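Here the complex is missing one protein chain, while the rest keep their positions.
And then chain A:
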Amino acid sequence: MQYALAHARYQLLELVRTPVAVFGSAFFPAVAMLFFVVPAVGHDTVGATYATAAMVTFAVLSANVFQYGIGVAEDRAQPWDPYLRTLPVGPAPRFAGRVLAGLTLTYLSLLPVVLIAALLTEARTTVAGFALAAATVALVSVPFTLMGLAIGYAMPSKAAIVVAQLVFFPLAVGGGLLTAPGQAPAFIEAIAPFLPTRGAVELMWTAVGDFRPEPLSMIMLGVWIVGLAALAGWAYRRDEGRRFS
């Protein structure tokens, strides 16, 4: 654990030294809040609350897919990476440290969304709802963390940047993150339950409001988590085998 904290601290230090990295993952969701949520549903308590929860999910998706996908791929290209493997600690603390740092960054990138929602819209939830939502963020980070890791370990950094962008936008739109529950165009409503973003946002909606998640979305979210875990594990072992066998 002490090693995991050292690694998390080291990762966060690196991030803080390039503040634009933190800014980047907070920027999109905050701008989307200002452009789409505040003028459209800002005055409507239920609509604004659901839209804010959807933007939080959006921020979780983008923070995780980008920071793991690109961060891991870039780290693998540096000679510092094999050097760390000569230190007397196995891979687990590095991994745990990376996830701790990733979660910290995810929460940081949510701050603007939550502030905008509280100050500029009628979005409201209870203290319990807020706490539950905060915990749900960690839970729904799981599939997107695994997705980012799979991309980062499977690809060189130039390819990882492109693939992260390619998967990010369809997942956000297709999962219905940019539309209120039940308000998306029919074809999005049809495909949404099969995407991990839908299950994630339904859990967020449940946390902050009076929403009942669809069983199909929940089952598919579970399927995605298992599938992405297998993919990330495969990519990690393949990378190990190729470079450190």
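Quick notes
One rule holds in what follows: a contact is a pair of C-beta atoms (placed from the backbone, for glycine too) under 8 Å apart; a residue touches a chain by one contact, two chains touch by 3 or more; residues count from 1.
In this text, contacts and distances are computed from a predicted model.
Candidate names were "Lactate utilization protein", "Succinate--CoA ligase [ADP-forming] subunit alpha", "ABC transporter ATP-binding protein" or "Sarcosine oxidase subunit delta", and the UniProt protein name of the unshown chain is "ABC transporter ATP-binding protein".
Contact with the chain that does not appear here is found for just one residue of A:Pro79, A:Gly182 or A:Pro215, A:Pro79. Screening A:Tyr3, A:Phe27, A:Phe95 or A:Phe130 against the full complex identifies A:Tyr3 as the residue touching the chain left out.
Summarising the interface, chain A meets the missing chain with residues 2-3, 6, 9-10, 13-14, 17-18, 78-83, 85-90, 244-245.
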